[in-house]
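With one protein chain withheld, the remaining protein chains of the complex are depicted in position.
Chain lettering (A and B) follows the sequence in which the chains are written, and residue indices restart at 1 in each chain.
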Amino acid sequence: MVEVNLFDAAFIMSLLAAMLRLSVPIVFTGIGEVIAERAGVVNIGIEGVMLLGAFSATYVSYFTGDAWLGVLVAIIIGILSGYIHGVIAISFKGDQIVSGVGMNMFAYGFTAAWLIVIWGELAAGNSPYVPRIPQIPLPLPGAFSSISPFIILMILTAVASYYILHKTKFGLRLRSIGENPAAADVAGINVYRVQYIATIIGAVLAAVGGAYLAVDWNSMFVRYMTAGRGFIALATVVFSNWNPLLVLVGGLLFGFADGLQIRLAPALGVGFPPQFLQMVPYILTLIVVTGAIGRAKPPAAVGKPYEKE
Amino acid sequence: MAKEESKSQQPSRERKIDISMLMQSLLAVALGFIAGGIMVAAAGYSPVLAYGVLLKGAFGDVGSIAETLAQATPLILTGLGVAVAFTEGCFNIGAEGQLFIGAFLAFLGGYLIAMPAPIHIPFVILMAIIGGAGWALLPAILKVKRGAHEVVTTIMMNWIAMLLTTYLTLYHFLEPTASIPETPIINSSAVLPIIVPRTALSASFLVALICVFVVYYILKRMPLGYEIRAVGLNPTAAEYGGISVSKVWVIGMLISGALCGIGGAGVTLGTYRRFVDRFSPGYGFDGIAVALIGRNNPIGALLAAIFIGALYSGAVYMRLVTHMPKELVMAIEGIIIIFAAIPEATRLIRKAIEHWRFWRAR
Partner (left out) sequence: MSSSLAADMQNIQKTYRDGTVALRGVDFTLREGEIHALIGENGAGKTTLMKILYGLLKPTAGKMLIRGKEVNFQHPRDAIKNGVGMVQQHFALVPDFTVVENIVLGSEPCKQGVVVDYKSAVEAIKKLSEETGLHVDPESRVEGLPVGVQQRVEILKMLYRGAMTLILDEPTSVLSPIEVEDFFKILNGLRDKGRTIIFVTHKLKEALAISDRITVMRAGRVTGVVNSEGSTPQILANMMVGREVELKLEKKLVTVGEPLLEVEDLWVRSDKGLFAVKGLNFTVRRGEIFGVAGVEGNGQSELVESLTGLRKVEKGRVKVNGKDVTNAPPNELTKVGVGHIPEDRHKRGLILDFDLAENLVLGSQSNAPFGTRFTMSLGTIYDYAQEAIGKFSILAPSEKVRVKYLSGGNQQRIVVARELGRNPDFIVAAQPTRGLDVAATEYVRTILLKMREGGKAVLLISSDLDEILQLSDRVAVIYEGAFVDVRKPEELTEEKIGLMMGGVKPES
């Protein structure tokens, strides 16, 4: 058994670094869903969009050697996925939850199958290593000797989203649709168009979150690698009371729980079952979603397709 | 305002609508297949060849049919479970977790206890029922009391169930000589025997069939089923009719969880005779596809489960030819589900055809 002093500075640093890094996919996806839900559209399929983003980034990075290009392609995939969900939820006024579940299943199946199609039988569990996003070197020791550019992007996205939602014309109109689409319509706002834009933005951010997982946090695509993070992102949306800045906080919290089980379990030794630590993010989500931490108020018209009279 | 009635007395269109529902499912399935064909072609193989092999693999001979039914068995049960939940207007995505808990409890009952077979099997199944229902109880209560959305809560329960059963298997019931994490074999008195020799088809299939009829009976002939349907269709009118909406809702979820639990028991008692860690390739989610394709109808769910079971069992053969793994089936299911989300897709297509004809005639 490896003896580790839990209060060793290096250990704490590595824990904090893990927390930051693991919060990124959840924060991106969570902010995206906040934007979509504030416009009244629910996208449960963001878990699947994350996977698709991860896979496409891996694919492109493998064949072009450029991880950033991979992220760009992931963004395109996000636009497509968001558009499809929009067509079903907004134009066809179909069941938003069923559409999301279908998207997830498709993504799970497609990415797992395509691993083998592209890289052969041996790649059933994961792809080969692919070029990773170059990290930014920092003049700090140990775990913080370099930092991912996505961490900075994540913070910028959170701040920018908050600003756009609460200070700009576009944000005001978007929020009005999620609360009272009829009032927005009468005020002359094109409800459907704004909803489409919001849904696509949501999917793009989820795809970016997934891409980060594959070509930054890791440097390969692992089968089913999102492991429910899309759903944890949904919980963060509730936890943050639909506020992008609080999504940052929520993401860090879940990132911490996630990092805990990855770092702590080996530190505690082989004898300690890691499963209980692995459960922490999910139990935390349960607690958050049932409003044990105060009742959160969703946008009043979320999930209801808008019918023009 | 005029009191004119614009709707004239119309003859029954119920036949038409049942057919329309069937058409919707067939349409979604057809579109899924087309998409699957595109994917196979994109991977560089002939879709016709691939599907041909798939069909032959699924239904080619008695052995294949037995394998198909064996694959379908857990799907029948999870499909029934999700269908009951849908009927009352609720989304039980927790089928996967309830399946695992049922499977593990079935293992415990079969391993730790010894009883004569005729009592042992029902007893163990009862344990699975309690396990599955119990696992559904928490999300149900959280929804009724705190308004927590059942989609997120049930999915979390899935992960917790998988982690919990993995833990119990690895740390308390590990079979030392096994190459994969699994438990020792259960007592032979709890085993559901194979009914077609040299196949995987066990008596769990019969259990599934019984459940189909039980669910049918509950929904169509019991006041409880009536109330479940009423709550799903129009809770306001149901309340007015004296039905306690939250009570019925929770009971419906319990039934749903129980069915998924039985599904897990079927796998433990019939297929593996032990609990295998992470044994489910997604039976819970397949259950969603089954319920949607089967339009929440117990018989429909049976047929849809056999259909998806055929896809999975045929996919094994398809892999030999195309190297496409069986996960492709999941992708096709996903597309089918997406299309199933479009309301009245058949009506939209008919309208589109009308428009096209109109402009062509010009």
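Methods note: a contact is a pair of C-beta atoms (placed from the backbone, for glycine too) under 8 Å apart; a residue touches a chain by one contact, two chains touch by 3 or more.
The structure displayed is predicted, hence computed values, not measured ones.
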item	value
Of A:I118, A:I189 or A:V222, the one touching the omitted chain in the full complex	A:I189
Listed residues B:M156, B:A230, B:V276 or B:M318, member touching the removed chain	B:A230
From A:I118, A:L172, A:I262 or A:V280, residue that would touch the chain that is not displayed	A:L172
Interface with the undisplayed chain - residues on chain A	167-170, 172-173, 175-176, 179-180, 182-184, 186-189, 297, 299-300
Hidden partner interface residues of chain B, rising order	1-14, 17, 220-223, 226-227, 229-230, 233-234, 236-242
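By our rule, only the chains that are shown with their structure count from here on.
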item	value
Centre-of-Cα separation between chain B and chain A, whole angstrom	28
Residues on chain B engaged by chain A in the complex (per definition of touch)	39, 43, 91, 93, 142, 146-149, 151-153, 155-157, 159-160, 163-164, 166-167, 170-171, 282, 285, 288-289, 292, 323-325, 327-343, 348
Chain B contact footprint on chain A (complex, rising order)	44, 48, 84, 88, 92-99, 101-110, 112-114, 116-117, 120-121, 124, 228, 231, 234-235, 238, 273, 275-276, 278-279, 282-283, 285-286, 289-291
